Each structure stands twice: as C-alpha cells, then as structure tokens.
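One structure follows; several queries about it will come next.
Yeah, one chain of the complex is gone here, protein chain that is, but the others are all in their spots.
Let's turn to subunit A:
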Amino acid sequence: MKLLEGIVIVDFSQFLSGPSASLRLADLGARVIKIEKPRTGDICRQLYVSEIKLEGESTIFHTINRNKESFTADLKDEGDREVILKLISQADVVMHNFRPGVMEKLGLGYETIKSDYPQIIYAEISGYGDSGPWEKLPGQDLLLQSLTGLPHLNGNRNQPPTPMGVSVVDILAGTHLAQGILAALFRKDQTGEGALIHVSMLESSLDFQFEVYTTFLNDGEELPQRSSQNHAHAYVAAPYGVYQTADGFLILAMGNIQVLKDLLECPGLAPYQDPGKWFALRDEIKRILAAHLLTETTAYWLGILEPADIWCAEVLDFEKLMEEEGYQVLEMEMITKTSNGSEIKTTRCPIRINGEFLLSKKGAPFLGEHNDAISKEFNLK
C-alpha cells in the first residue's frame, strides 16, 4: 500500500543522511528522483566499505538508494539548471544535504525556488545549523558524535571514549528530516502552504541524548560517569549491563538484585538490600555478578532467568541472529534487482501498513538511468 502515492521528490542529497530520508519516503510510496552530477554522481557510489562492490559500485550505495530513479544534470550549466527548475515545478519536495550556501550559489536556494513555486516543500540537512561559527565545517557522523559528547556514554570507564559504531547521527538526521517533510506535506494538503524544513546533525545528536542531557542541564552540569565494568548505560543502576558467561555473553536489563541473588544462587549479593544504592554501588554489584555468571553457560542462566520474567537476553552476532526463528518470522530480508538484473539482498522498511510489509524489488538506479524517461514524462526538453 502506497501512503504517499503521487508525491514527487527531487533529491539532490548524497551519502547517507539525506538519501536515507528519501529511501524511507520512497518505501512509503513517494517517487524519488535523484539528481546527480554527470560522470561521478552521488559520491557514495564510489564509497567502498570493506571492499564490497556491486557492478563496480559500492554495495552501500545500492542499499541506500534502492527504489529511486537517477537523473543527471550539471547544475553549473545554465541549460541543465533550467531543466531542473522545470522538473522542480512539477515536484512536491526538493531536498539536499549540501553545506550551507551551495544551493544558493547554484541559483537553487529556497528563496529562489519559493518565489516561483511557493507551494514547494524544501528540505535540507546541514552539519551544524543555519548560522554560527561551525557552519562551514564538514557535517560528518563521527565528527558530530565527537562534538556532542556521545563517545563518553559508551564502553567501560577505563576504556577510551567509545563512539557508536553505526552512523547514528546521519541516520537520525535523515529520520528527522523525513518527519519534517511529512508534516509539511500534511500541512500543504490543508492550507496550500509550502515549507522550508531544516535539520542539522548537531540538533539531531542532541535530540538523541535528550533524556540524559536534560538530566545534566538540571543537576548542575554533572558529566556522565560510565560504569567501571559491564557498562551499558551511564545513568542506569546495576545490574544493567553485558556479562560474559562460560560460553558467550548475556545481558541483564533492569532487575531486582535480591531476586537475582536467589535465582542465580549468588550469596555475594546479599548485602545489597537497598534499591536506592544499586546505582551508587553499581560497580561492586556488577563485579560480584560478573564473576558468578562466568561459571556457567548462557543457556544455563537464561534457563533460570527467563521463566522468572527477568529482563535478560543472549548477545547475538549476525550469524547467530539469522538462525533464530524469532528473526526468521519477521521476514526482514528482501531481494532487489537493478535494471540489468543484478540482485542484492537487503533489509525491508521496518514499518508495516495494515498488516502488510512494504516491499520493493526495485534496485538502485545506474547513473542517469532515467534521464530520457523523465525528460519525456515531465516534458523537460
């Protein structure tokens, strides 16, 4: 089911943040046309990770840009710019993630577009916002993680500050941008208004931390302290953490230490009666638990804890995960196919509509693959 049927998005964005937003909108039913630079295109096409390629292009590019079309244009060429403006005149949304000022220089800034097409929804992602001294710095995930303190929340206290190993700020900024675009589309249907939607990675990273950062803002600026061992969250009491067992790892979420003492037959926990101290004494408690849990296998412990409704789980890697029935029944995998038949297995959109998965077999476009069709359809030449 296509919730966004008929909505046309002209997408100038590259890499991950913007393209992940348009991927979501495509899966929800919008038509996404990537505008790419002739010859090179989205730089992500050549951004190889772990040396994995598909048809000479990065598999990551193919993952992020499936279910889209590609139209090439040299934005510095006046003729091409006119063509793009003609396309925009027939679109609902324009989006980009260039650094501030770039689109303006190309004559494609919001004010220019708006003066001709006041109903346009113009959406942009920046690194550091619409003004200020950081405006021109590169908006890259690890740099934003470092700027906003995220690495101080992960890993044990004796370990170095530990960044989150997924491009979390990019993904969140893209998610926020898609929210803003959708809200603006909803408003446009009511009032006819267009909109300028702006999301910065800086704001997205702070929003991600809103619970713990608000604590910091209201407790006299006390910085977060990671657990010295079995760390999982700087603000949550023992036993919350990852524990090694005789044959793997398990996690314990929030739980009652005295209940755990009895279930696990761990008498060392007896002195910790007062729940009010399970945060302050979290390192001691975790040390005792950690030594105890090392003595038996993960299955042994889960066999005791799960029937007692303790919040716990085995730590899985991708291989083990895929063997689990709980994973398989969700049918998260789908195969996409490029126009020349290359297949790639990837994950589907996580949102279900009226009980149905949102699946699309359409692979990522080759550079300029849809130039002719789009020119014709939108009468661009």
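As a convention for this text, contacts are C-beta pairs under 8 Å (C-beta built on N, C-alpha and C of every residue); 3 or more make two chains touch, one makes a residue touch a chain; residues count from 1.
The criterion applied here is as follows: contacts and distances are computed from a predicted model.
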Quiz item: One chain isn't displayed here; going by UniProt, is it "Tryptophan synthase alpha chain", "Lactose/L-arabinose transport system permease protein", "Carnitine dehydratase" or "ABC transporter ATP-binding protein"?
Solution: "Carnitine dehydratase"
Quiz item: Quick one: which of A:Leu196, A:Cys266 or A:Ile304 touches the chain that's been left out?
Solution: A:Leu196
Quiz item: Which one, A:Gly165, A:Pro307 or A:Gly341, makes contact with the chain that was left out?
Solution: A:Gly165
Self-check item: Residue touching the undisplayed chain, where the options are A:Leu85, A:Leu143 or A:Leu281
Solution: A:Leu143
Quiz item: Of A:His231, A:Lys261, A:Arg282 or A:His370, which residue touches the hidden chain?
Solution: A:His231
